[in-house]
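Written out below as structure tokens is the structure these notes cover.
What you see is the complex with one protein chain gone and the rest in place.
As written, the chain order gives the labels A and B, with residue 1 at the start of each chain.
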Amino acid sequence: MYGRRSWFADLPRLAILGICAAVVLLPYAWMLAVSVKPRSEVFSAALSLLPEVWYAAENYGRVFAEVPIGRYLVNGVVVCGLILAFQLAFALPAGYALAKLRFRGRETLFAFVMLGLLVPAHVPAIPLYIAFANAGLLNTYTALAAPFAISVFAIFLFRQFFRALPDDLIAAARIDGMGEASIVLRVALPNAWPAATAFAIFSVVAHWSDLFWPLIVVTKGDLYTPALGVLYFRAEEAGDDYGALMAAATLVTVPLVAAFLLAQRRFIEGITMTGLKG
Amino acid sequence: MVDAARPAVAFRTPRFGEGAAAWLLSLPAVAAYLLLLLIPTLAVAALSFTDFELGLPGARFVGFENYAELLRDRGFAKSVGNTLVFVGLVAPASIAAGLGLALLIEAGARGRTFFRAIFFLPVVSMIVAMATAWQYLLHPTIGPVNAALRALGLGTPNWFGSSDWVLTSLGFISIWENAGFNMVLIMAGLTAIPRELYAAAEIDGAKSAWARFRLVTWPLLGPTMVFVTIITTIRSIRTFDTVATLTQGGPNKASELIVYTIYQEGFTFLRMGYAAAMTVVFLAAVLALMLIQTRLVERRVHYG
Partner (left out) sequence: MAGIEAKDVSKRFGDVQALKGVSLAVAPGEFVSLVGPSGCGKTTLMRSIAGLETPDSGTIAIGGGDVGGLRAADRDVAMVFQSYALYPHLTARQNMAVPLVMRRLDAWRRLPLIGDLLPGTRAAKAEIAAEVARTAELLGIEKLLERKPGQLSGGQRQRVALGRAIVRHPRVFLLDEPLSNLDAGLRVQTRKEIVELHRRVGASTVYVTHDQTEAMTMSDRVAVMMAGEILQIGSPRDVYLDPRDLRVAAFVGSPKINAFAAEAGADGLVRVAGTPTGVAVAIQGALTFAARPEDIAPNAHDGIPARVEHVEFLGEAVLLHARVAGATEAVVARMDARRAGTFERGQSIRLRPDPARALLFDAAGKRIVARAVPLGLKEIALG
């Protein structure tokens, strides 16, 4: 806290952090290591990380040969994209109205938003499932994405964010002859980027990895999300072939982790800002 | 805020008043909220008073029968008990770990970004995949962890296979997953503490790091810690992915956690009325926990 200590004095701290970091990295290291090891080495329970025989092509090859992993990844991108697009389309204008417009029922509306924040996503699952089943919508992108189209958290976040926007800016836009809709599009939206990016990261991280809802509404292989794909591959195809299983796990983990490592600061800011709802 | 500061009416969109515009802008969100959140949540409550089962015709109103059955259901009692133990293990441990890591990282200038990124990694990783990796690491015979324990001459538990260990093992994965998340939130809280307070504490005679922590860090971190506690409790109470991936509630229901039990009852056995009753209990528990924690701690961290 007070100036820079010497390396020597800093050593105990760095050592403890280093040990903790090693524990955190353990599953990643072994996931990668096993994904390039042949079966015989996996079963020998050796403690060495590096393979004696390089077996990457076989393990990864098996994943691609037996499951349409590419398709799963595309599904993941489509579902996350749909969810995010709808969340933003619904939440941005509503957040603006709650923050900057005065109308009857605003307080009630906001109270409902706060109420919605308290309800975990698992609660409405049963009625939604029944509704999708009756509408014949199970095993569709609609069923995967629709329940998350509304994010009360996004409304809350944008409302807080727009409140910080100066009233004078809105007033100036009105004097310049803009209607409320064009104020949202041309004044509020361009200023909402920081909040929107933060929310986008939060939303994609949550839905890319989600298992609960896809597990409920999807039974057909060609709609599997990456999480379902790993689960299916584990249960049906891989058996005790840990090499191939870890290759599959690596393939679904890499996209987000790579994005995180590239834009680390943005990710952490995004999650901190949106940390309100885990 | 004041009317006088508003532009004259003539400048506004001529066709709608401000109220109409506001409702138009909110309409999509309101419709989606009703359809996807409010109505389904109320429907869960309604369903919980019926014996609805998917595929069977004609649901009957059964009053509190489902709730009465919950009280008798030993499996449900087991699941609730497991969840309490699980949360009691994961929440304090991952908060303490997050606090420890945050303090250690902030205590020096070196390696800040590096360590923060590493500890945050689990937050952006797919838990299904990482659980699979942990399963291999903790495999009773071929796993490196047990190989190391064997080499040290220690016992080699069947981490996910024995009912004594399974909750601890799943809990460990959750701590691994949540610690980095808490660390980032606590680091944000630490950065918000004015540096001058530490200087003042130093001058006031707080010589040891512990004295400064007690005088400045801990009290000023209060609001952050309340928030982190609530979030972590809720995150751990709804653990599902690891159970569904690794144990399916086994062995012998030793790792049944409440959300997994709801999932099984509702979507595997399709007894949706009964699962709805469980959901209502789950929601009530979450709300009660939030209420208690906010009330309990709010008083102590309110700076007036």
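Heads up, the rule we're going with is that a residue touches a chain if its C-beta (ideal position, glycine included) is under 8 Å from a C-beta of that chain, and two chains touch if they have at least 3 such contacts.
On a predicted model such as this, the values are computed, not experimentally measured, just so you know.
Colleague: Among B:Gly111, B:Pro219 or B:Pro251, which one is in touch with the chain left out?
Modeller: B:Pro219
Colleague: In the whole complex, not just what's shown, which of B:Leu84, B:Leu197 or B:Leu289 touches the removed chain?
Modeller: Result: among the candidates, B:Leu197 touches the missing chain.
Colleague: Write down which of B:Ala206, B:Leu270 or B:Met290 is the residue touching the left-out chain.
Modeller: From the options B:Ala206, B:Leu270 or B:Met290, the contact with the absent chain belongs to B:Ala206.
Colleague: For subunit B, enumerate the residues touching the unshown chain of the complex.
Modeller: 194, 196-197, 199-208, 210-211, 214-216, 219-220, 222, 301, 303-304
Heads up, the rule we're going with is that only the chains that are shown with their structure count from here on.
Colleague: Name, in rising order, each residue of subunit B that touches subunit A in their complex.
Modeller: The contact residues of subunit B facing subunit A are 1, 5-7, 11-13, 16, 18-19, 21-26, 28-30, 32-33, 36-41, 43-44, 47, 54, 101, 104-111, 113, 115-130, 132-134, 136-137, 141-144, 146-148, 151, 176, 179-181, 184-185, 188, 198, 227, 231-232, 234-235, 238, 240-241, 244-245, 259, 262-263, 266-267, 272, 275-276, 279, 282-283, 286-287, 290.
Colleague: Residues of subunit A touching subunit B in their complex?
Modeller: Result: residues 1, 4-5, 10, 13-14, 16-17, 20-21, 23-28, 30-31, 34, 42-47, 86, 89-91, 93-94, 96-98, 101-106, 109, 112, 116, 118-120, 122-131, 133, 146-147, 149-150, 152, 155, 167, 171, 174-175, 177, 179-181, 184, 205, 208-209, 211-212, 215-216, 226-227, 230-231, 234, 242, 245-246, 248-250, 252-253, 256-257, 259-261, 264, 267-268, 271-272, 275-278 of subunit A touch subunit B.
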